[in-house]
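Notes for the one structure printed next.
A single protein chain has been omitted from the complex, and every remaining protein chain is retained in its original position.
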Amino acid sequence: MAEPQKSGFLNKASIRYTIYIYFTVSALVAILLIGISMYGRLSSQMTATIQEENQAMLSQVNRSVDAYLRTIMKLSDSLYYGVIKNADMSKESVNNEFTLLYDNNKDSISNIALLSKDGELLSAVPAARLKTGLDVTREEWFENTLRRTDNLHFTTPHVQYIFDNNENQYRWVISMSRAVEITHGTSTDQGVLLMDISYGSLKQLLDNITLGNRGYLYLISSTGEMIYHPQMQLIDAGQVQENSQVAAGYRDGNYRETFRGEKRDITVKSVGYTGWKIIGVTPEKGIALNNLKTKLFLVFVVAFFLFVLVIINAYISNRITVPIQKLEKSVNALEAGELDTEVYTGGSYEIQHLGRSIGDMAHQIQVLMNDIVAEHESKRKSEFDTLQSQINPHFLYNTLDIIVWMIENEQKAEAVKLVTALARFFRISLSKGKSIIPVRDELEHVRNYLMIQQMRFKNKFIYEINAAPEVLNLASLKLMLQPLVENAIYHGMEFMDGDGRITITARQDGADLWFTIQDNGLGMTKEQADSLLTDQPHKSSNRGSGIGVKNVNERIRLYFGEEYGLTIESEPDEGTCVSIHLPATSYQEIMEKEKK
Amino acid sequence: MRKRRFLRFTKTGVVLTLCAALLLSGCAGKPVAEEKKSVRIGVSLYRGDDTFINNIRGELEERAKAYEQKSGIKVMLDIQDAKGSQNTQNNQVERFISLGCDVLCINPVDRMDASVMIDRAMTAGVPVVFFNRQPVEEDMNRWDQLYYVGVDAKESAVLQGNIVVSQYREDPASIDFNGDGKVSYVLLEGESSHQDSLIRTEWSIQTLKDGGVPIEKITGGIANWERSQASALMEQWLETYPGEIEPVVSNNDDMALGAIDALERAGGQRINLIGIDATTPGQEAVQAGKMLGTVSSDKGRYAQAILDLSAAKALNQPIQTDIPLENGKYYWSAQEIVKKVKQ
Partner (left out) sequence: MITRKEKILWVFYAAVLVFLYLLSSTDLIIKEQKSEVYPLSVIVEDVRDENYVNFRKGMDRAAMELNADVSFITLYEANDADQQLEMILREQQDGARALVLAPVDEAMIEEELAQKRITVPLVLVNGELPVDRISAVITTDFYAMGQQLAAQVIRKHTPEIPVYLFSENHDNVVTRRFHDGIMAELNEAGYQTAWFQSREEDTFRKTIEELVYPEPRTAVIIALDQNSLARTAAILADSSVYFSHIQGLYGRGTTPSILTALDRNLVTGICVTDDFSAGYLSVKRAVEAIGNQIIQEQTVLESYYIEKEDLRRPQYEKMLYPIE
């Protein structure tokens, strides 16, 4: 898993900062995501709500305007069916009834007038007269009304013109007219009932309506002429524009339009009977959430939550990392070599476990180190023993004695042989201090020993040394065979009386190297055999090197491993066979290894 | 050491407290001493084209200017026309208050419905001087900073009646044209909801009766104080009752002038007209002999009363003694008959 080299900072950052930063970053991301999605949601929700409310408001206004017009139309009906139809104009005046109905509707009606087909003013409430010289029959609404007698006619707003008025006054009205049948005695004739609706009352109805989000509404006739607009005067003056002509073409429903670079939502609702349309306009610009303060508030909320979360993070990460840091400190101490330091075991379960494990490991190390020291000690001791035993004074004295005796007895040749053997024996014993020597040399060593011992023991035994040629160059431990042969001689041959036989073989078997020392001596019991390997080298024997069997075994195992060593097979009175198991390594190899 | 620190601490504390006290007292003292240099008056008229109201308005503006020049205190007079809509007037009152008017002069559109305006003024602590159209007594009693300047309607009516009475006594034939022993009159009335219409009508007729004039009513009609409506009514009556009408009793000058308009259109008939108000055109008509007489209510003093009351209230000064207030609220302007000056 080759990871690209992260930035040095991250690599070296302590676990505390890493957790900190990761926590914080993830918290920040989470908060931002939540914040943004909530903001978006709120925003769209608000827009949707405002639009719904605007719709509701518009429906309401529609109903209001409807009701308003309906009231007026009903009034017209009352005037006609209730009053005019029942009245004979030649006899009575309808003024009182008109006055009654007018008084009840003063707020919305400016004038009520009954005109004959020829333009004569028959009745007017409040009292009014037609302007001098004005011919009502030429007025467009008059003509229209008489032409289409089944309808109520509405005009667009205009200044009231047909009546005499006070000098400084003018009234904006919407004229509503219908054709009526006027009874004169026995004849009936056509006439026109005119009701001037006070524009101010309609304006009041619509003026105070604001749609949310800076929306507004306006009223147009079926042909697109403006009937009401919050900024009507300004539009007429050309200061402000409105998209009324286009709106006139819409049917009822919701639309989206762009006017003068601004996107707006348009709702169109028709008012009954008159063909007028109520247009509700809501600009699509974002809502109040755009306020600078609101934005800052959002930032504040995010920062605040981040603050809280970071504190929590800090607490959590401290709870995790402080034990780790303490553990780290302990480890530092350990590294510095103080193996005895108390390792911190606290914090979470894992840290505790780690602490304990590290403690155990330190302990273990300490133990192992002690073991190694002990091993080295014992090795050294063995070495020392071996070293010490390399020159055994007793064996030397004895052999020298024999040599002196031989010389005194003119056995020159044997003396020479003995001296030579002794020299060779000791030379190999020393082997320049090496512990590992070639098998050749080891065999030579034991041959010399046997030669000496044979002479000393006056040929009480015979010996044989068999070695396959290939083993000669393998590696062997020094002073390995000789102590065993020594044992064989002194525990086996002593009582043999000339029939003693010691056979030494060395052979290679694959990766193993086997030596056997066979004697036909007294043998020993199994217990004795075992104890030979385990007993302390009790006393330095004066008959050979003094190194015990145990020592040999130990040294073999020390040098070559636990799986190698001595095995003793013995049958009392039959004989003993000691096998030495070594790895078959060439002497060269070991030398090269040692060089390294 | 500690003692020294403690002492120093106390000293600083005392010094700071003294400073703070001085500052606060300084601030608190200020508003009382400061002189007001300007006065802002919001005026709302029930209908701007009512001639009487217009006259009062003109007088008010002139006198405000005079006051300004004399006292050096700037008078900001903001005059609005409610165009006969109480709603509009309520909005205007709202606007005045939000613009910081010191006092309001209101000529209420609907005298029964003044409570909204009074509430608003009370909440804002702005005194109100009502004029010409009198709010109901309960409303006026709601606050002690409400005033009314007007004309005693009964007095006007009695004076009006007396014009005819004295004329009749002087020369009955100048009133009773056809000599049938009956003075046949037509009556032009103002708005039905206006307190003055009722009072003027009632007392005018009563005065005539009391004065021994044998009156007989032909007909009457409501012309809502308006000239054009009176003109229309009169035209109808001239058609309906040709030659029968002797005097026209009108609740105000505007309507009387409307009747004159109708008369002039119909061609000169001899008819006496009496009105109330003595508006400028009314007075002209009297001097021109078109109207028998009218009742003047010293519009100058009327407007002056409104102005003085307002100024006093705005400047938080006590009201001058030359403005006698009935019940501490009502100022009745003096009136007199105006007849043609005999040359």
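A and B label the chains in the order they appear, each numbered from 1.
Simple rule for what comes next: contacts are C-beta pairs under 8 Å (C-beta built on N, C-alpha and C of every residue); 3 or more make two chains touch, one makes a residue touch a chain.
A quick note: this is a predicted structure, and the numbers were derived from the prediction, not measured.
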Listed residues A:Tyr22, A:Tyr81, A:Phe304 or A:Phe384, member touching the removed chain: A:Phe304
Full-complex contact with the absent chain, from A:Asp77, A:Asp118, A:Asp135 or A:Asp236: A:Asp236
Residue of A:Thr137, A:Gln169 or A:Gln352 in touch with the missing chain, whole complex considered: A:Gln169
Of A:Tyr22, A:Tyr81, A:Tyr161 or A:Phe384, the one touching the omitted chain in the full complex: A:Tyr161
Residues in chain B touching the chain absent from view: 37-38, 58, 61, 65, 69, 74, 76, 78, 83, 95, 99
Missing-chain contacts mapped onto chain A: 131, 157-159, 161, 167-170, 172, 199, 203, 232-234, 236-239, 292-294, 296-297, 299-300, 303-304, 307, 322
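The rule is short, and it goes like this: only the chains that are shown with their structure count from here on.
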List of chain A residues in touch with chain B within their complex: 99, 103, 124, 126-129, 132, 163-169, 200, 204
Complex contact set, residues of chain B against chain A: 48-49, 83, 85, 87-88, 192, 221-224, 226-233, 235-236, 254, 265
